[in-house]
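Supplied in structure tokens, the structure appears directly below.
Omission of a single protein chain aside, the complex is shown with its protein chains in their original locations.
After this line comes chain A, so read on.
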Amino acid sequence: MKVLVPVKRVVDYNVKIRVKADGSGVETANVKMSMNPFDEIAVEEAVRLKEAGKATEIVVVSVGPAQAQETLRTALAMGADRAILVQAEGTTEPLAVAKVLKALVEKEAPGLVILGKQAIDDDCNQTGQMLAALLGWGQGTFASKLVAGDGKVAVTREIDGGLETVELKLPAVVTADLRLNEPRYASLPNIMKAKKKPLETVTPDALGVDVRPRLKTLKVTEPPKRQAGIKVPDVATLVDKLKTEARVI
């Protein structure tokens, strides 16, 4: 079974982002970029499926600017076999990405697509669900465990009340949550090897997909800042403040 893993290049999760003064967006120039953390987990899961003999080939895909090649190389260094860059500038909304991925799925015919549950820049949490809808496939979102069987996959999902397990007919879409696995670091030899792995570039046009955004971002602002309060010397003072000043207990 072939596994397709979409990976997004995002502002690194450690960066304290800055909103542009003109309200047009978030500063991304000269900011450290990395693979979306959930996508590292998705790649890791695919690599483990391959190591377990359940997957035969791992194809990673990124929709984004030329620099997204770096993200794809990272995925190749982690153990993916082949990469596709769908070169697109500007904002790519989940619906557009899902349509691009659908076009690639139709070409590549994977048995499983593993995405991250959420991109930490747009915080949308939509693309996997949308892709599953467009393909008419089952979706196992927010996965903390994945067991691939014969023609089906069991997915344990992190839900509001605890955990839920569903069974999906293959092919299917799965989105990775934080506790699915702990992604590996690419070793130096593997980083070197990844440079020679195939990376193909295509355009949304060539795939016949219109990626123009549906939403117009009118402005981006900073949220109201919380003022730091005071330090209290001891528990008794804390209780007193909570009672008489904050009046919350």
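Here, contacts are C-beta pairs under 8 Å (C-beta built on N, C-alpha and C of every residue); 3 or more make two chains touch, one makes a residue touch a chain; residues count from 1.
Everything that follows uses one rule, which is that contacts and distances are computed from a predicted model.
UniProt lists the omitted chain of the complex under the protein name "FAD-binding protein" (options: "Cytochrome c oxidase subunit 1", "Aminomethyltransferase", "FAD-binding protein" or "Gfo/Idh/MocA family oxidoreductase"). From the set A:48, A:179 or A:193, the residue in touch with the chain omitted from the display is A:179, counting the whole complex. Among the residues A:82, A:184 or A:241, only A:241 touches the chain that is left out of the figure. Seen across the whole complex, the unshown chain contacts chain A at 11, 13, 16-17, 19, 26, 93-95, 98, 117-118, 120-134, 136-142, 144, 154, 157-169, 172, 177-179, 213-223, 226, 228-232, 234-236, 238-239, 241-243, 246, 248-249.
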